[in-house]
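Below is one structure, written out as structure tokens; comments come after it.
Every protein chain of the complex appears in place save one, which is left out.
Coming up: chain A.
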């Protein structure tokens, strides 16, 4: 096994480290601690955070990549597979490997379309993997499914109870943290996860797509792409937005003019056009330099990062404008005047007096932008200028499923699965963002 650190993996880990460090640091900052306590006290926010945490766990598992060693041939050096796998792939190996020929409905035992069978005319052929354990006893399918659902529910409860005891006993979140809603959300998620896990051992819970891949596997793999686009883009645009926003607001004069012209120009170019042009250019560069990439996963990763970069370049303007306006207000505050009266330098004033008083806006923008970017990725991939076609994402799933909506009977599960997961992710992010804004915005009604 050879560990393959993709660039996006490294950045995601870095981001997580930053979040952890930020959390550690904010424990010592009274105002931040107060605001986070407010977020913690909100039931909705904590439920949303639990859902987000589940998504993040899936995303992180999917970000630990490696190349498995090939079976040794003689005494030669160990050869590694060309395929890059992640920890999530390893965990979901049964799902990944059991692909069918083409479409099959959720929990089906037969393919979705009739085919010519050897000498028996046209019929729905049996699936190679879905429901194969039933043998010829197809009548037992309903009973089998019911059995698995019930066992799964039991498993969910069994997993939840220790968690409940642990929280109760250790008195985690003593005080006003809404642990009740965390436990409640965890309960619901485990109740869903248990049956799904057991069912997926024997069936394709969410059906299969055109080339027979399990849709559940695809949706789980899409989570990482969504998370990466949502977070890395903000990470890329944040320094530019903060730096330029504060400079424009505090220094003023020609610097302000220049930065304003820059973002007015960027804003007046239609966003999709700019992104399309940039993505296609990147694609040409990637295609003309195959020697840069050892595996196709690395190539797809480069394109994903390029997309983050491009989205970042086109989306810093809004935040920069917001920060500029706020800086214009802050620089007239008496405490900035007082610092100037002491002869404190410009840079020190920006760092000590302006930046800390802007952090709530930055944080709010960060969480608010996340859901918008996840949706933007879906739209861009649908149009064909998003991630690499080999990268599994909500957008590519929707793109692949769009033609099948016109079929009769309709192939709905691909789209429905992508929609449901994306909806859960974006809704959780939005609810969490709302709570964060309420807690951090000083203008909000207390």
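Observations on the structure shown:
Here is the rule we use: contacts are C-beta pairs under 8 Å (C-beta built on N, C-alpha and C of every residue); 3 or more make two chains touch, one makes a residue touch a chain; residues count from 1.
The rule is short, and it goes like this: contacts and distances are computed from a predicted model.
This complex has a chain not shown, and the name its UniProt record holds, of "Peptide/nickel transport system ATP-binding protein", "NADH-quinone oxidoreductase subunit D", "ATP synthase subunit b" or "Extradiol ring-cleavage dioxygenase", is "Peptide/nickel transport system ATP-binding protein". Of the listed residues A:324, A:353 or A:437, the one in contact with the hidden chain in the full complex is A:353. Within the complete assembly, A:344 is the residue of A:189, A:243, A:344 or A:424 that touches the hidden chain.
Among A:78, A:333 or A:420, only A:333 touches the chain that is left out of the view.
Think of the hidden chain as still there; on chain A it touches residues 30-31, 333-335, 337-345, 348, 352-353, 356-357.
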